[in-house]
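What follows is a set of notes on a single structure, which appears directly below.
Note that one protein chain of the assembly has been removed; the remaining protein chains are unaltered in position.
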Amino acid sequence: MIKLELQSVGVAYGHNLVVKDITFQVMPGEIVGLIGPNGSGKSTIIKAISRVISLRSGKIFLDGKDVFKIPRGDLARLLGVVPQMSILPSAFTAFEIVLMGRNPHLGLLQYESAKDMAITWQAMERTATQPLAERIVCELSGGEIQRVVIARVLAQEPKSILLDEPTANLDIRHQVEILDLIKSLCQENNLTVVIALHDLNLAAQYCDRLILINDGRVHAQGAPGEVINSRNIREVYGADGCVYPHPVNGLPAVLLKAGNSRHAKPRDTIERGVV
Amino acid sequence: MALEQLKPSFTGQAIPIHLPHWRSRIYGILGLLILLTVVVGFATTFGSVQIPFSAIFGTLLSKLPLVDITPTWPSTTETIILDIRLPRIILAGLVGAALAVAGATYQGLFRNPLADPYLIGVAQGASLGAVIGFLLPFNWQGMGFGLIPLLAFAGALFSVAIVYNLARVGKTLPVTTLILAGVALGALLGSVVSYLIINSGEKMHGILFWLMGSFSLSEWTEVKVVLPYIVVGVVIILLYSRSLNIMQLHEEQAQQLGINVEKVKLILLVAATLITAAAVSFVGTIGFVGIIIPHAVRLVWGPDYRFLLPLSVLTGAVFLILADLVARTALAPTEIPIGVITAICGAPFFLYLLRRKKRIVFF
Partner (left out) sequence: MRSKLWRLGTLYLVLVMVLSLIMACAPPAEDEVSFPIEVTDQMGRVVKLEKFPERIISLAPSNTEIVFALGLGDKLVGVTDFCDYPEAAQEKPKIGGFSIPNIEEVVALSPDLILATQRHEASIIPALEGRGLAIFALAPKTLDEVLESITLVGEITDREEEASQLVSEMSNRIKAVTDKIDNLPEAQRLKVFYMTWHDPLKTAGGDTWYEELITKAGGINIAHDLSGFPAINLEAVIDANPQVIITGVGMGTGEDLPLQFAKTEERLRNVDARINNRVYGINLDLSGRAGPRIVDGLEKFAESIHPELFKED
């Protein structure tokens, strides 16, 4: 069980300060969603936590230790990352890719044991990628590749997981399956999970807490009901009046309607009888 | 699918411990080991001079301790087998193995199917060193070898060191910059070498022959000098074979899986360069082996570096021993430069493999 903590984190690409001042915490057993418009800095935060980019300011602590000072091997045992777009080597089979997730637990000279194989296989079962085991990567669709990468992170058995748009290429069945899986894993094993999501509805349904990022700063933090409301959506996304309560569980749902943007012609909205 | 016949595991659930293609890879390694032994025997038997099999067998046997056979063959036979053919075969095997595994390593490091062991300037640096050695007005013999291999080795390492320093950005080594720097320096050195060759007068033939590669005067001292570099280098590379697998995921993901990417890059680069430099300094720049053998192995046995690297070692050794056999017997008693053989034999073989396997993606 580990805690993730960001303190006044700032990240820049060259002279461009993308993340300006971000502070939040994620407790074990909790799924925190990062939401916000394009370019707000969600992916950058994920990259910073996984130590791919260095910080301009601030600190990130994982399990009380500075992320940038932990040895890489230890970090890999603590943290698994599902990147936004995975480029996988095209000739490996799905099983081999997932098996690579066992690397942090193996020494230099060690080869995978039966236990590693079992864990890999199980990870593939839980992500419904077992049928793909013998197929090579170049034959897989984008969604299948994404599930394979998630399986790889599961095989890694980390204590915390970062996901950057994990459901972007998936159909709705797999979207729900994967997020259900992550939620149950998080609760069973007390994982610390951060998900960057575009889809506000999924974010509301699955995340225990949401952090709404706008222009590199935290605009709002809290339970989904507190963060996703008309005012925040209008302020951050510029979209008016689309937040409704979900008919089943009352969580905020964002329903879009045509004609809501500045490009709409007034005539359209009247003709369709929409207010 | 074959996953049905699986061994049950401790969880009670069947898992594919030995996936079918893994099995074929292990068989491949065993098979190649046997093939290597056979090929070595075969190559000892044949040569420019006809020697009866009994004499060969007898000579080899008589060198074993505790075996006492009175020779029924002339002493020249012993000289030919033990001092000419055997060191030559072993050196060919070592060099073939070194070039093939270095090529596979570079292809993995750069994630580029066009990479070969000479990509970042080893060949041109070694050529420059060798040509300088040829043209110097004096010679030097020490430790059993002369100036040319020494300068070739130094030239190879020197040029890679320059390329490394040109490409390095702080503590990181971006691979694209490395390739560009290597190609640029290689071109520069190559032009210097060409200029020197044109002005080399009567030594031109010797230099050109060296550049094309040849095992013609291989002897035991060369084997002894080259062996430690190649063995140590190959072992180091094999140790990192799983890391090389994971580096195929591109650097960010590999880092997130715990690989110290910069350290692994540096270690593999140094090891692969050392074995290539050692291979090239005595024998010349034999082309083709380092790029084609890894691809041929991949086509048959897949891209997993844990198998690709040892399979390349064995395949490279077998290939070069056979190529050298052809080089010294096809037009006996004259010799064909081995670079010609590797190109002539290798290209059609590779084309055949490409046509045979339906899948075209293998990298």
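In this document, chain identifiers A and B correspond to the written order of the chains, with residue numbering beginning at 1 in each.
In this text, contacts are C-beta pairs under 8 Å (C-beta built on N, C-alpha and C of every residue); 3 or more make two chains touch, one makes a residue touch a chain.
None of these values were measured; they are calculated from a predicted model.
The chain we do not see here touches B in the full complex. Between the chain not shown and the residues B:Val40, B:Ile56 or B:Ile80, the one that touches is B:Ile80. Seen from chain B, the chain kept out of the figure touches residues 47-49, 75-76, 79-80, 83-85, 137-139, 198, 201-203, 205-206, 209-210, 214, 216-217, 219, 328, 332-335.
By definition in this document, only the chains that are shown with their structure count from here on.
Rounded to a whole number, the gap between the C-alpha centres of chain A and chain B is 45 angstrom. Chain A contributes residues 47, 50-52, 72-73, 75-77, 79-81, 83, 86-93, 95-97, 100-101, 103-104, 106, 108-109, 111, 114, 117-118, 121-122, 133-134, 136, 138, 156 to its touches with chain B in the complex. Chain contact summary for the complex, chain B toward chain A: residues 1, 3, 9-11, 13, 15-17, 19-21, 111, 239-240, 242-243, 245-246, 248-250, 252-253, 255-260, 298, 302-304, 306, 359, 361-363.
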